[in-house]
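Removed: one protein chain of the complex. Kept in place: all other protein chains.
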Amino acid sequence: MANEITHGDAGVPRRDFLLLAAGALGAVGVVSTIWPFIDSLEPAADTIAAGAPIDVDLAPVKPGQQITVVWRGRPIFILRRTPDELKELQSPSDTTLLRDPNSEVDQQPEYAQNWHRSINPEFLVVVGICTHLGCIPMFEPRGSALMDASWPGGYFCPCHGSKYDLSARVFAGVPAPYNLPVPPYNFTAKDRITIGENPKGSDWDFSSVEQI
Amino acid sequence: MAPPGPGAANGRITRWIDYRLPFVKVMHHELYEYPTPRNLSYWWNFGSLAGAMLVIMIVTGIFLAMYYTPNADLAFDSVERIMRDVNYGWLLRYIHMNGASMFFIVVYIHIFRGLYYGSYKYPRELLWMLGVVILLLMMATAFMGYVLPWGQMSYWGATVITNLFSAIPGVGHDIVTLLWGGYVVGNPTLNRFFSLHYLLPFVIVAVVGLHLIALHTHGSNNPLGIDHKGPGDTIPFHPYYTVKDSFGLAVFLLIYAVIVFYAPNFLGDPQNYIPANPLQTPPDIVPEWYFLPFYAILRSVPNKLFGVILLFSAIGVLFILPWLDTSPVRSAKFRPVYKKIFWLLVIDVLALGWVGAHPPEGIVVTVGRIATFYYFLHFLVLFPLIGKLERPRPLPLSIGAAVLGGGSVPVAERG
Partner (left out) sequence: MARLLIAAVAASALACAAVGLARAEDGASAPAHQEWSFQGVFGTYDEAALQRGFQVYHDVCSACHPLKHLAYRDLEAIGYTPAQVKGIAAQYQVTAGPNDQGQMFQRPAQPSDMFVGPFPNDEAARAAENGALPPDLSMVVKAREGGPDYVYGILTGFVKAPAGFKETPGTYYNATFPGHQIKMPPPLTADGQVKYTDGTKATIPQMAHDVATFLSWASEPNLDERHRIGFRVILFLVVAVGVLYAAKRRVWSRLH
């Protein structure tokens, strides 16, 4: 009973330009309408502004001590390493344990791509988030009661047992694939750093790291 | 002779699905070949526009809810954060805020179209009543949505409207306390209004589903108000009405866009950009424009309880409309007297709107009372009376005959 009046179909070319244009306009309209909705899900202006660089005073940190500060909601580990520890980081007894001893994977700015993974060898600054599945590793110095006797000191992730040395370089044979990322930072004084800001002359983009 | 169109159940996968769940088949039947009177005018576009508005409101609302905070201390600031800091937040909010107005414009026109062409009459009584249910749900949703920004008008609007229930003898006070969840409109009220404001649109979707099932049972009414009897009276919904509805939608979106982008606050009240202050009532409280006629009816009676009863009766009377109308003819086209009082009703409702926007003093009160009286006179007295007394003009034999010529009565203009 429905379709008796379809006789016009024969008279009109199947590929009608007008109808195609109308359909195309509709598609363009729908797609461009979706954009504001998607973009609204991106971080808002105040959220981005809250991720501004922070200043940290390193003077109170004693050799061998680690502090945690928060930048963009993430824990940043700042470790002041002793001369012994720095020596250990360069010895084969440490480096042979590692997956990426030379920091070849992009997990740090170019100014921290060295054996100590930092600007000043004394201070390690890394994002304290395991590259496996995002847990927070624990700082376990050499001789920690929780680790076995051969432990050289470093970070241990309680979730799945990933291990990192005192330069936050990941061990081989653990689930975590990469070294802990180093955030952009720069020394504004001898013992003051600004996290979130590159040193002059560098325009490294933190979002370019392989994984956080 | 249905052409094997793109939606027809002819593919192997669609056949597999349709054997188990006749989704494609039903959609094809209801949106593609659905026989629709060939003479629908542009006034019939407003149903699909209302559907489009419902979708727009739900989608923008879901995104806004991701940034909105339903807490009396934070709500106003969270809306301002949406307006300033969230990417395109201002756009989402202005679309949603003005969407309420656009939705009501569309639905009111849709209702008046139904009144003019007798779309509520046999066999579409339930279709009409479901429509009134949708209107009620829309009003509740709009009212609670207006409370969410927690501005001065939000707060005092909520206070005044919830206090309507205090007019109920005996238990009124207890009911109001129950609605508020406190001594006054406050944080618990805001929380529950947000919850319901998010829920009710989905209830509306369900009732709209029933509305559509009822519609497709007997098909659309049409400007002539006569039943479609044969194939010559109808055309398939697609492509004729899909393209016509798309055109209507584009015109509607154009008007909507002008408001959203160039006059987003024209329909709003500046007072609502002042944070709610429970200790200070704004100089004149006015509801949003779409409630003004009802607000005027409420205020036209000096008695609190009677005013509230009248307010609810104004919508309640629409429920029994199919039984108040005694005319054998649907369309006002063939009802010379009803046509006149229909336009009187339109003027009456506009007058009520004007009255609702003004402080109840002097002439405003008089106009309000006359208009309220006429509103009920129209439905309760004139409606049944005219149906009996009026002599309708002769009806055309069929839709096809009237449109294509050769009917008993040549219809001069096509709707």
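Each chain carries a letter (A and B) given by its place in the written order, and its residues are counted from 1.
Convention: a contact is a pair of C-beta atoms (placed from the backbone, for glycine too) under 8 Å apart; a residue touches a chain by one contact, two chains touch by 3 or more.
The model shown is predicted, which means the values in this text are computed figures rather than measured ones.
Counted over the whole complex, the shown chains touched by the missing one are A, B.
Looking at A:D46, A:D84, A:E110 or A:E210, the residue that reaches the missing chain in the full complex is A:D46.
Shown as candidates are B:V24, B:L54, B:A75 or B:L91; the residue that touches the absent chain is B:L91. Only one of the listed residues, A:G29, A:P63, A:P83 or A:P158, touches the absent chain: A:G29. Within the set B:I58, B:V160, B:I274 or B:L397, the residue that contacts the chain not displayed is B:I274. Although one chain is not displayed, subunit A still touches it through residues 5, 7-9, 11-12, 16, 18-19, 21-22, 25-26, 28-29, 32, 45-46, 49-50, 52. For subunit B, the residues in touch with the chain missing from this view are 38, 41-43, 77, 80, 83-84, 90-91, 94, 235, 239-240, 243-244, 246-247, 250-251, 253-255, 257-258, 260-262, 264-267, 270-271, 273-274, 283-284, 286, 289, 350, 353-354, 357-358, 413.
We adopt the following convention: only the chains that are shown with their structure count from here on.
Annotation: 51 Å between the Cα-based centres of subunit A and subunit B. Listing the residues of subunit B that touch subunit A in their complex gives 1-3, 33-35, 38, 59, 63, 66-67, 81, 84-89, 91-92, 231-232, 234-236, 239, 243, 246. Of all the residues in subunit A, the ones that touch subunit B in their complex are 1-6, 9, 19, 22, 26, 36-37, 39-42, 44-47.
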